[in-house]
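Every protein chain except one is present and positioned as in the full complex.
Chain nomenclature is as follows: A and B, assigned in order of appearance, with residue numbering initiated at 1 for each chain independently.
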Amino acid sequence: MAEKTKKNRKTVKTGTVILYAFAIVWAFCTLFPVFITVLASFKSNNEIYLNLLSMPKEWLFSNYASANKTANALRTIGNSLFVACLTTIANTVVGILAAYILSRKSYGFLRYIYLFFMVGVMVPVHCTLVPINNIATALNAKNNLAFLVIVYVAFNMSQAIFLYVGYMDSIGREIDEAAIIDGCNDWNLLWRVLFPICKPILATEAIFIFIAAYSELVFSMILMTDDKYFTVSRAMLNFSSVHSKDIAPQFAFVVMSFIPMVIIYVIFHNQIEKGMLSGAIKG
Amino acid sequence: MKKVLAIALSSAMVVGLLSGCGSSSTAASGTDASTATSGDAAATTATSEAAGAAETTQATGDYDVDNMTFNNVELRVEFRYTGKDTDGQSTWYYNRLDQFNKENEGKIHVTDESISTESDYEEKLTTDFASGDAPNAFLQYGGSRVKEYLDAGYLLDLTPYFNQYPDWYDGVQEFAWETCKYDGYDGTYGIPWSSYQLNMFYNKDLLNKAGVDVPQSWDDLVDACAKLKAAGIQPFNYSDKDNYHYEHLMSEMALKAYGTDIAGNLADGTETYDGEKMVKIYQLMKDMIDAGYWGDAILSTDVATERSMFESGQAAFFIDGTWNCGNFINDSDTSLFDAQTIGVTRVPYIDEAYQYTEMGGGSDTYYITTLNKSDEEIAATVKFIKYLTTVDAINEMCQSSPTTYAEKVTIDTGNYLLDEVNKIMAENQGSKLELPNYSSNTAAMDTIRNSLQALATGSAAQDVGSDIVDKMAAYE
Partner (left out) sequence: MASGKNKAVVKNKINPRDLTISILFLAPAIIICTVFIIYPVADTFFLSFRKWNGMYGVAKEFIGLENYIKIFKDKLFWNAMLNSLYFMIGGFVILMPLAFGLALLITSKIKGTSFFKTCYFLPVMLGTTAVALMWTFMLNPNYGLVHTIHNMTGDTSSILDVLNTKTLNVWVVVLVNEWMYAGYNMLIFAAGLVAIPQDVNEAAALDGATGWQRIRYVTIPLMKNSFKIFSILCITGCIKVFDIIWAMTRGGPNDVSSTPSIMLYTQAFSYKLFGRSSAYGVILLVLGVSLSILTNHFFREDKDLM
């Protein structure tokens, strides 16, 4: 008996070592290219071409200044943040309302509604450019950040609903029944009972939506024509033209646009952590 | 039936125009196109006749755009400038734009919607045209890339405006007009601002070191490469990541082997891209690749990198457009240029008879759209485009970025390479644009550029030819 536990502990130990080794190796794999990018953002063009791994001879903060000048980095990052925040909030609210019905009610037509949303996961974006541009033209909605947000909401909706429904389905209905007996209506059941339980998936999807909206290019290019409203990806295009090879400021811009994302992630990350905990307890 | 309908509609339109109903004219041409054009040739001809008719009617109107009064006209233009303060040309353009908006405050306001990267630019322009929300003016490079806009009747013929301002027209060098004129159409449908031709830049020091003369013929070039290679010098770092690069050279080589006729022959089918003549050209290119004269990593190198490698003495030759005269002084490493070590010459000829035949002409060209535009907008757009393309304006642009322009630039920039390039261009005997430009197949340009890349991955010359023809057929 005692021997068995000892053996078990031993396997657990080697298991832990493997776990740590794997964790560290993959962390290196993801950090290393990011590290090179940050390093490159401080080098001169020639240094980058000469040796990707070397430390910069002189730390060129001017790359950041010129990135800011070329792409108007601060404003574009602000625009992207604004659009991404609105999209995330709108998407979560609209998505969870629909997901609640799809998961909790059992009308026959809901199966078709679900399929209807599934189509959205599958639509190739480039098919929709001309029709959506038609709508924007008809509504005079070009250079309108709100319109851009609605488009993003539409394109992220399917995946959000898909994930929410999948998650809600895995939550037992005993909770609902208990709540209904307590006199909860649909609204309260969703927001007071299910919403907290769904936090892990909501936070996860929120991050996905945020990233998608923050870095989207195609629609922001077609629908936003005034450089006041440029988003990060759109501004990035200014760098990659045929006749310029400003690779260093390009890296600087990447780093700059990336920092707000990390900050947002860290904020959300705490939410996820909390959500996960509550999910674990209640589930 | 359709023809009758089309004629009826177009005559109705002419009547409408004659009655001086200005703003309805564009609406009429819009309806005309949608009802009459159904894809068959008869209707299309009718439409273009109608467009022609519309212009003759307009000829009686007022074309003196500089002395017109405008009231709060909003214009949008889609060009390919890289953004404020990025390069010489863009800096000049945005200053000029601001100046125009200031001078015309309360009258005309122009919003620039430039996108510099080619595919993204095409995507936006195409989407806007498909939605009927076209910009007032856009940038293109003539040939097959503009033909569809022209066939749909959405481009403004500038002829009456040039009649009004003869100096404006005369300011452009004759050879550069090819991007604006089409067989079967009488008018001049745009105005170019840049011009170019292909040149070969060389590093004088490296050639001396290997004891090589500046090559005149293609055979000379091959010999020179062999000698350079033997002396441990890399002849070229040829790049084709920007896939226009092989296609430019292919066009140039075909013109220098068979003269300007090859362009027309390829367009009308008497010569084909998989025929013996063209395959010979691909073979010449492939020989260079196989011998290692063009370097490794051809498809991972873009033109900017190729140029910077040339500038740092890592290659003896660099074949590219004349626009590089400006780049050599703006790039980070200018030591070779400053020491006048860079020389420039014609791309070597394949048949001596065509030594002075070149691939080049007008390049960046402004086109003005009539799709869903009022007469006032069109006139204001003409005013703006004229503001950008007078000789005085282009002189300023050349000052800020010394390269070859379509206009007759009168200033001396002091750029020794540009002076030599101008000397070379003055001796030209005939030039043509890129060969795929003359094809009636809209897909020709892209398919040829893509297919030629296969040369660098080891495909045989004949296979490349067949691939081009197959793909062009698939997209006809």
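Please note the rule applied: contacts are C-beta pairs under 8 Å (C-beta built on N, C-alpha and C of every residue); 3 or more make two chains touch, one makes a residue touch a chain.
Bear in mind that the values here come from a model prediction, so they are computed numbers and not experimental data.
Checked against the full complex, the candidates B:M68, B:A130 or B:A460 give a single residue touching the omitted chain, namely B:A130. When the omitted chain is restored, the residue from B:S90, B:T305 or B:T322 that touches it is B:T305. Against the chain not displayed here, chain A makes contact via residues 4, 8, 11-12, 15-16, 19-20, 22-23, 26-27, 29-31, 33-34, 36-37, 48-53, 94-95, 97-98, 100-102, 105-107, 110, 113, 115-128, 130-132, 135, 150-151, 153-155, 157-159, 161-163, 166-167, 169-174, 176-177, 186, 200-201, 204, 207-208, 211, 214-215, 217, 232-233, 236, 247, 250-251, 254, 257-258, 261-262, 265-266, 269, 272-273, 276, 279-280, 283.
Although one chain is not displayed, chain B still touches it through residues 30-31, 33-34, 37-39, 119, 122-123, 126, 129-132, 134, 148-149, 152, 154, 243, 296-297, 299-301, 305, 309, 371-372, 442-443, 446, 450-454, 456-457, 459, 467, 471, 474-475.
As a convention for this text, only the chains that are shown with their structure count from here on.
Chain B has its Cα centroid 40 Å from the Cα centroid of chain A.
Taken in their complex, chain B has these residues touching chain A: 76, 80, 82-83, 85-87, 111, 113, 115-118, 120, 123-124, 127-128, 130-133, 242, 302-305, 308, 323, 327, 332-333.
Within the complex formed with chain B, the chain A residues making contact are 44-46, 49, 69-71, 129-130, 133-134, 136-137, 142, 218, 221-222, 225-226, 237-238, 240-245.
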